[in-house]
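Structure provided below as structure tokens; questions to follow.
Only one protein chain is missing; all other protein chains are in place.
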Amino acid sequence: MTTPLLDVRDLTVTINRDGHLITALDKVSFSVNPGEVLGIVGESGAGKSITGAAIIDLLVPPLKRTGGTITLAGERLDRLSPKAMRSVRGGRIGFIFQDPMTSLNPVISIGRQLCDTIEAHLKIGGDKAKRKALEWIERVGLPNPEVQFRRYPHQLSGGMRQRIVIALALCANPALVIADEPTTALDVSVQAHILQLMRDLHRESRASMMLITHDLGVIAKMADRVAVLYAGRVAEISTVGELFNAPKHPYTRGLIRATPMPSADSEVRLDQIPGAMPGLGAVPPGCAFNPRCFKAEGDCRAAIPPLTTEESTAFSCFHPLEREIA
Amino acid sequence: MLNYAASRIVQTIIVLLVISFIAFLLVANIGDPLAALLSADATVNERMELIARLGLDQPLGTRFLHFLGNLLQGDFGMSYRTQDPVANLIAERLPATIELAFVSLLITILVGVPAGIYCGVHPNSLFGRFIMLISTAGITLPNFVVGLLLIAVFSVQLGLLPSFGRGTVVDLGFWTTGLLSVSGWRAIILPAATLSTFQVAFIIRMLRTQLMEVGQSEHIRFARARGLSEARIWYVYAIKNTLLPVITMLGLQLGNIIAFSVVTENVFAWPGLGSLFLQSIQAADIPVIAIYLIFVGLVFMIINLIVELLYPLIDARVLRRQS
Partner (left out) sequence: MTPVVNTPSVPAARRNRLSKLLRAMRRAPGPTFCAFIIFALLIYAFVTPLVSLNPFEFSGMSVMDSFIPPMWMADGIPDFPLGTDDQGRNLLTAMAYGMRTSIIVGFLSVIIGLVLGGSLGLIAGFVGGKVDAFIMRVADVQLAYPALLLAMIIDGAARAALGAERSVTTAITIVVLSIGIAFWVQYARTIRSSVMIERDQDYVSAARITGRSNLSIIVLHILPNVMAPVLVIATINLGIAIITEATLSFLGIGIPVTSPSLGTLIRNGNNFLQSGEWWISVWPCLVLVAFVVSVNILGDHLRDVYNPRLRGRS
């Protein structure tokens, strides 16, 4: 067992709504090993983005981290002072935001934004920083780095902007990169290119990646291991192969079945899970999935199933699916 | 872009013509220029001469064209009150008001901007809330009350600053300035502070709102996620986003400065355009009132035009959105 680079244990995030405390993330636990890509997958509202933001302490109030531990290479991030946390952000953990149209400061040039980040973490200044910035512009696939350096975000297309966002996240050589829906806001034709870029950069740098997405296709292409979130809790964690071929949690199977993917006999199945994921504060007692689960029984309503580890997978279910014998 | 500029310029000219026409109608229909400009024992010949010179026997249309022509040549008519050319009166009073406006702008920038930035960055701090309270007072208190208050405290009670006049004034030929003497500066501080009260309060509120809004934006969040220092995030990244809207609003507030200058100049007996205007109203000096009408309209229209034409150049995003 390799020591994980990032280890999250019992992470809990609450939101304060009119005086009531509602749990957004409920004791979420997972880890990212060095050099691997961990996918975090789930529907909208399952808590994926909140997980990413909670790790680097960038939750938007009234969201608040109220419990759990976050360990990066043996150091407790949840115990750091705000100043120390600032040097972790960008320096040791890079964050790729979702929407390139809104994540870049519109009135500051691309080059300046890159240099600021580089100077903040790499302790180099002036020309050296500029040279590094130009290197990165080229590395993320933009032609004429000198020209792009002086440009402003609105002068670039969406795909180009997202490449700059990636450059900004990586330019300080972080050990871990968290990508929050990096391709969701892009045109389909551009998505594949960006994913390819991320894969190449990942291989070159050997940094770890935490890839947050709702798109199982992206997971299939990019991830080594996957954690499935449902209603603020971890449903299942396993390798990508195991996940698609032998999911343990009924929700995971439902999720896979609901994703249009041609099956072996070129049928495209599309099965919806009846009902909908409970919203904030509306989580039923016991297992969050039990009202929609065809395997639910009394004990599912009585207690929240804990995350049980079995060989290379983990799942929180009292009645996990048996491996289907093909 | 050129089409847009051309249409805006044409519209501005049309509006200015309409305003000039209204001003002209005022001059043509209200008051008696003959009674005002002639002495009591004027001869019939002098009467006829004046009528001919002023074109009073001409049809309305022709008179309006003469009026416009005169305006463009710098002839603003004759004051009924002093029998002097209005242009001379204006030239005499202009420096005082311009210097007043200039110093008040200085105060707005030196006081209002830092205070507004502080409020925006630390909205819930004790000092921040205190500043907001003062700014509320600045916006709701009538201008003359502020002036009286300042006089009561700094002139009457403390005896530090004068409450009227411009102090020692240096004559530079085409310009008389009070800014070259200590007494001149002492005299201009209270009136400039009074005049700037509304602007300072306004800019504090504006900066605070703008900064709080920008502070919530995604790109600031991304800047934080990259570990940039709070100082850099606020004082460079956030503020740069607020510059344009704030400067624009300040420019559009110029009309208010002109209005409040009338009150301020009265409170402090400041011999500027504002008190000229007030004297004209009290004395029913229509030609001066009419010129003021055109002048204020001109100022606003030109500022509006500059803002509308320069905006797309400065902020290319605006141009893209429009096309």
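For clarity, chains are labelled A and B in written order, and residue numbers in each chain start from 1.
By definition in this document, a contact is a pair of C-beta atoms (placed from the backbone, for glycine too) under 8 Å apart; a residue touches a chain by one contact, two chains touch by 3 or more.
This one's a predicted model, so the numbers in the text were calculated from it and none came from an experiment.
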Which displayed chains the hidden chain touches across the whole complex: B
Sole contact to the chain not displayed, among B:111, B:148 or B:189: B:148
Touch criterion as defined above, residue of B:10, B:106 or B:156 at the omitted chain: B:156
Identified contact with the non-displayed chain, of B:138, B:272 or B:297: B:297
Touch residues of subunit B, complete complex, unshown partner: 15, 18-19, 26, 29-31, 140-145, 148, 151-152, 155-156, 163, 255-256, 258-260, 262-263, 266-267, 277-278, 280-282, 284-286, 289, 292-293, 296-297, 300-301, 304
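As a working rule, only the chains that are shown with their structure count from here on.
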Residue numbers on subunit A that touch subunit B, as the complex places them: 56, 58, 60, 86-91, 94-95, 97, 99, 102-108, 116-117, 120-121, 152, 154-155, 165, 168-169, 172
Complex interface listing, subunit B residues touching subunit A: 216-229, 232, 236-237, 240-241, 243, 316-317, 320
